[in-house]
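First the structure, in the form of structure tokens, and then the observations on it.
One chain of protein is taken out of this complex; the other chains stay put.
Let's turn to chain A:
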Amino acid sequence: MAQGPGQHQGYGVPASAPPPNAPLFQDTSGLTQFPPPPSMAAAQHLINNPMVSAAAVQYGSEFAQQGQAYVNKGINRLLAITNLKTYFAVDTSYVLKKLSLLLFPYTHRNWMVGYGESGRTSPKDDINAPDLYIPVMGLVTFVLLNGVVLGTQSRFTPEALGVAGSSLLAWLAAEVLLLWLCLYLLAVTSQLRWLDIISFCGYKYVSMIVSVGLSLVGGSTVYYCALGYTALAITYFMVYSYLQLHYEPNSLPLCYRSRV
């Protein structure tokens, strides 16, 4: 039956009416096969049906959500955004315990970093978990302490703060790269990521702050004593933190294992 274009307005569908001269029915007089192959008119008839269009919109939005999730996963893998939150999830008791551990690590027994069901346990629950709060605070505090020391020697200029900051960052970058290179060359397979290495290398700012701070009070002999003591303490801390990489329970912990 021939139908006018106004017929489809009755469904209340907005302006996606078919073009006025398109055939609205299939002329099957010349066809030899049954059922007749679908044509554009049938497809447009289908799209104008509101139930079908709603289903199509939902289907398309599912695809969009999947694509979005895929992009998010890629970005998260590149930037470790979701991981970064666990490194800053600290509380006061963790910070105090960690600082005392950095200055006196000799009585600590269990150095293993815990892993929960969703990756690493947060620093609030596990004192061995590396965090980024202490290194960041240590960096800023050390730069300011540099300024204070320069001020006591009447050498302070504001540019000196910037120079000290960028110099600290450069040394941190050099140390992280060197440590990563050593870990790679020794073929240490571990769960340590870049942020963990940055975190471990940033703990030394605590010992630097203690040494320089004590030198403000006591002079150069106190400075060298404090430097020696804190250097030994932080070395002990680092060695035992990295030793747990090679340690597997039920095996000899301290022998070199060659991979076959």
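To be clear about the criterion, a contact is a pair of C-beta atoms (placed from the backbone, for glycine too) under 8 Å apart; a residue touches a chain by one contact, two chains touch by 3 or more; residues count from 1.
Rule of thumb we're sticking to: contacts and distances are computed from a predicted model.
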The complex's invisible chain, by UniProt name, from "Dynein light chain roadblock", "XRRM domain-containing protein", "Translation initiation factor eIF2B subunit delta" or "Immediate early response 3-interacting protein 1": "Immediate early response 3-interacting protein 1"
Chain not shown: contacting residue from A:L169, A:L216 or A:V239: A:L169
Chain A residues that touch the omitted chain in the full complex: 163, 166-167, 169-171, 173-174, 177, 184-187, 258-260
